[in-house]
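This is the structure, below, for whatever I ask next.
Missing here: one protein chain of the complex. Every other protein chain is in place.
On to chain A.
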Amino acid sequence: MTNPFIDLLAQKGTLLADGATGTNLFNMGLMSGDAPELWNTDEPAKITTLYKGAVDAGSDLFLTNSFGANASRLKLHGAEKRVHELARVSAELARNVADKAERKVIVAGSVGPTGEIMEPVGTLSHALAVEMFHEAADGLKAGGADIGWLETISAPEEYRAAAEGFALAGLPWCGTMSFDTAGRTMMGLTSEGMVDMVDGLENAPLAFGANCGTGASDLLRTVLGFAAKDPARPIIAKGNAGIPKYHDGHIHYDGTPELMGDYAVMARDCGASVIGGCCGTMPAHLAVMRDRLDSTEKGEAPSLDQIVAALGDFSSAGDGTGEDVAPKRERRGRRRS
């Protein structure tokens, strides 16, 4: 089966994805607490500007403004009936920008988490989660997205539900998780665990990987964890531009464009072939990443020490892979089965 994303990846070897959505929109005046997805219809010119920022900086692929376009998230804004519409419009605006570009650019329909905890630990049922993802994917497909793009997922159950939702919509997809808790996802999944989980999916993604989390160093350690399993699919790396710092009443990310340029090259050396940024990554960062990826060749994978030297410390000593597994507590022996 052919797909524009796979074709472009085969042609170019490495793709530059986009950067932040939220950070850019807040800079354009989005107020905290407002749903960014409502701007697809309320402020379409600003969303087009957001998309053009990534394309003009050299991205081969960018995500639509639909991260929170699912029934569970939009319900917080009383807009749960507009999931399909807001997803569709986010993709239509994107399609328009991509088709005007002088080179091939992929429109990836962003799909974020529901924000709910799934059964049996939480309350969201598998069936309902599948339905939510299906609805979002349908809207993105109707708006002309080339692929769906699941991101910032913590729970394997939710990743599986999304895979089914994309299958029902007939939309090929990629999917990344966030490894922000001692090198694992919030729900405890390791990088190695994700490779196994993805391999076991009936509707497997075209590419998989990591986004957001805690800084560029941690993200590359996660990518090395993926690569160590020699996965069957391309690896995606979308890390934050450093760590947020508070200065005189406002926040800024401490990752410079130069640092993100180093990160992009190292991500490729670690084994990633779809490379972008996440929170704090602006067009200025993307432009340097583009330049560095184009002007260098893929090199040897860096060691953990080299990553720390270039990009800063890890947030935790280990990440739960390989020999690095904390001992489970000595048990008295469980009773009853």
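A few notes on this one:
Keep in mind that, in the parts below, contacts are C-beta pairs under 8 Å (C-beta built on N, C-alpha and C of every residue); 3 or more make two chains touch, one makes a residue touch a chain; residues count from 1.
Going forward, contacts and distances are computed from a predicted model.
From the set "3-isopropylmalate dehydratase small subunit", "Succinate--CoA ligase [ADP-forming] subunit beta", "Cobalamin B12-binding domain-containing protein" or "Cytochrome c-type biogenesis protein CcmE", the protein name that UniProt assigns to the chain left out of the figure is "Cobalamin B12-binding domain-containing protein". Among A:A142, A:A182, A:M197 or A:A301, only A:A182 touches the chain that is left out of the view. Of the listed residues A:L140, A:C279, A:L293 or A:L311, the one in contact with the hidden chain in the full complex is A:C279. For chain A, the residues in touch with the chain missing from this view are 22-23, 26, 31-33, 76, 115, 117, 121-122, 154-155, 180-182, 184, 186-188, 243-246, 249-251, 253, 279, 316, 318, 320, 326-329, 331-337.
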